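Missing here is one protein chain; the remaining ones are kept as they sit in the complex.
Moving on to chain A:
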Amino acid sequence: MAAVLQAVRARLRRLLGTDENGTVMKIRRRNQFNNFIWKSLPIIRLILLVAGYAWMLAIPLPNLGRKTYIDENALQPGQVNTYWNWPDVLRADRYLADLEGLRDRNASSAEQAAYIVDEFKKLGIPSATQAYSFTGTSGVSNGTNAYAIHSSPRASGAEAILISASRISRTGDLNLRGISTVISLAAYLKGSSLWAKDLIFVISDDHLLGMQAWITSYHGSEQSGLVADPLTLSSGVIWTALNIDYPGHSFSHLGVFFEGLNGRLPNQDLINSFGLISVYTGGVPILLYDHRDPREVPHLESKLSIIPSWLPEIVKKQDAVKEYGFRAKNILRHVGYQARGQTSGVHGLLHRFRIDAITLFAVPATGPHGFHAIGRIIESTLRTMNNLLERLHASFFFYLLVLPSTFLKIGTYLPSVILVSVSMMFTGLGEWVDARWYQPKQSSIEEKAANGQAKSEAIPRPRPVLKALSIVLLTHLAGIALFYLRTLSLASGSETMSLLLFFLMASVPLIALTAHPSPPQAVAPLSKTLKAFNLCFASTVISVTSVLNFSLAAALAVSLGVPLSYSSPSRSSLGIKLAGYTIYAVLGFGWLVLCRKEVQEAIWNWEVLGAWFALFVCIIYSPLVLQAAIVSVLPP
C-alpha cells in the first residue's frame, strides 16, 4: 500500500513539475525575477509616474471620448409636442414687469417673496414663504424663500420634480427672468393633466443660501447656524430638479452647470436629455458652463482660447490644437469645481439628498432666444423627467464631459491617477524594504575581506516603526488643530493670524533638525521609514479618493506625486536643507498666506454648505506634505 502511494506521489510530482530540478529552477527563476524587479524599481516607478502624468495630459486629446447617448430608455427625450406659446411668453413678460417694479422700489426680499406667493395663489397653486437666517463666522444673513407645490393629477405624489430659480444669478445680477419663467411655467404646466409627479416650484432667496435653507428643511435635517421656518407644504421624494438661471435680456446659448457639493455629479442621462431637447426641440445650442467655442466667434478667439499666445502661429492654427485647447478649458473648469468640492450652482445643493439636478444658464447675449425658447425646452425636459419610473441609475454617474456632447468613460480617465498612485506605492514599498537592509560600506568589506570573511551581504536591521507612526499621527493631529484654529480665527480675518499660523506650522517640525543620526547598522534611519509610510498612505488616499472625486485625486496626484516620491534627506549643509524644507513648507502651508480669499471661501463652504474640502486639505493634504518636509530635514 505504502509503495503504491509513493509511486503515485512521485508520478504526481513529475506531472506537476515539482521534482527536485523543477523546484530548483523555480526558485532560481523567482530570485531572478525578484532581482530584476528590485534593480529596475527606480525605472519602473519613474515610468509609472511619467505615464500617469502623460495620461492626464492626454485626456483632452481630440480623438479620445465618445458621443453622449441616452442610457435610460424610459426618458424618451424630445419625443413630445410642446404647447408653450406666445400667450405664456406674454404672461412671463407681465411677471417680469412686476418684478422689475419691485426691484426699482428696492423692495425687500420678504416683499418679493410675498408677491410671488400671491401670484402662485392667484393661479390656484398652494404656496408659502419660508424665512431663514444663517449665523456663521462671517456674520448673519437673512432671507425669505417662496415655494409652491402643484400636486400631481395622476399619481399619489410620492415623487416630485423640483423647478427652481434663485433670486440672484451666478453672475451676481438679479435673476428676474428666471423667476418669471418659473412662475409662468407654473401657470402653464398646471393646465395639463399628464403630470405623474408633483411639481415643486421654489424661488429661493440669495444665490445659494436660500436653497440651502429650503432643501435642508424639506428633508428635515438640522444644520448648526441655520434657523429656518418649517415648511408648511410638503410633497414626495424629489428625484430630479432643474434650476433656471436667466440673468440677461436674451440669450444665445444654454449652458449646463452640473457639479455638486463634494464632487458629486448628477446622472449623465439628465444632462444628455436636456442637451438633445435644447438642440432639437428648442433650437438652442448648448454649452458646457458658459464656454463658447473660440472657433465660432473669431473676433473673440484670443480672449476665449486658453492656448498660450507665445506659441508659434503655425501650431496655434492647427485644428487639433484648437480642439485640445477648448476641451482642456472645459476640463479645467470642471476640475476647479469638483476638486474644491464646490457646487457650480444652486443645483449642487440638492445632490446631497440624492436628487439629480442641473442648472440651465441662459448665456446673456443680445439674441436671438428668450422666454419662448426656454419655456419650450423646460416643458419638454420636464416631460422627459415625468417619464421616469425609477430613479436614474445604471452607474451613469462617473464621467468627464469634455464637450457638451462628448464624454470620457471612467476607464479612460481613471487610470491616469491610479498610475501615479501605484508609482508612489512602489516607491514607498521600495523605501520600506531598503530601510530593512544595511549595505556595509566598501571599506568595511575590504576590512572583512582582510579578515578572511569576504562577504558583501546586506545585514538586516530593525526599523523604527513606532517612532515613524507617531510622527505621522502627530502631523495629522496638528492638521486638525490647524483646521480649528483657522476656522476660529476667520472671524477676526486678520492677516497676521495667517502668517502666525504659517510660521507656527512650518517651524515646529524643524525640531527634527536636532535629531542625531543613529548608527546605520544598528537601526534603520527614521527618514526612510517615515518616507515609506508617507508614500504608502498618500498613495492609498489618492487611489481611494479617485472613485469619489476624480478631480481631487488628480489634483493630489499632481501636487503630491513628485514632491513626495523624491523627498530625501540630504547630507549637505544646513542652508541647502533649509531651502528644501522651505519649498515643502510653502507647498504644504503656503495657502494659509497666499490664497486668503480662497481659504475664506472654502471655510464658508464648509460652515454653510458642508463641503469637506477645507477639512480635507487641513488634515490630509498639508500633513502629508509636512511629513515629506520632515523627511528632508532628518539625518540620512
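Methods note: a residue touches a chain if its C-beta (ideal position, glycine included) is under 8 Å from a C-beta of that chain, and two chains touch if they have at least 3 such contacts; residues count from 1.
As a convention for this text, contacts and distances are computed from a predicted model.
Engineer: Of the candidate names "Cytidine deaminase-like protein", "Ubiquitin-conjugating enzyme E2 1", "PIG-U-domain-containing protein" or "DNA-directed RNA polymerase subunit", which one corresponds to the UniProt protein name of the undepicted chain?
Structural biologist: Not shown, but named in UniProt as "PIG-U-domain-containing protein".
Engineer: Pick from A:Q223, A:T540 or A:S568: which residue touches the chain that isn't shown?
Structural biologist: Looking across A:Q223, A:T540 or A:S568, the contact with the absent chain belongs to A:T540.
Engineer: Looking at the whole complex, which of A:L548, A:A579 or A:L594 touches the chain that is not displayed?
Structural biologist: For the chain that is not drawn, the touching residue is A:L548.
Engineer: Determine which one of A:L265, A:I286 or A:A555 touches the chain that has been left out.
Structural biologist: Among A:L265, A:I286 or A:A555, only A:L265 touches the chain that is not shown.
Engineer: Quick one: say which of A:S108, A:S302, A:S395 or A:T582 touches the chain that got left out.
Structural biologist: A:S395
Engineer: Using the definition of touch stated at the top, determine which of A:R29, A:H249 or A:R354 touches the missing chain.
Structural biologist: Of all options in A:R29, A:H249 or A:R354, contact with the hidden chain holds for A:R354.
Engineer: For chain A, which residues lie in contact with the unshown chain of the complex?
Structural biologist: Output for chain A: 18, 23, 27, 264-265, 351, 354, 391, 393, 395, 397-398, 425, 429, 432, 455, 457, 532, 536-537, 540-541, 543-544, 547-548.
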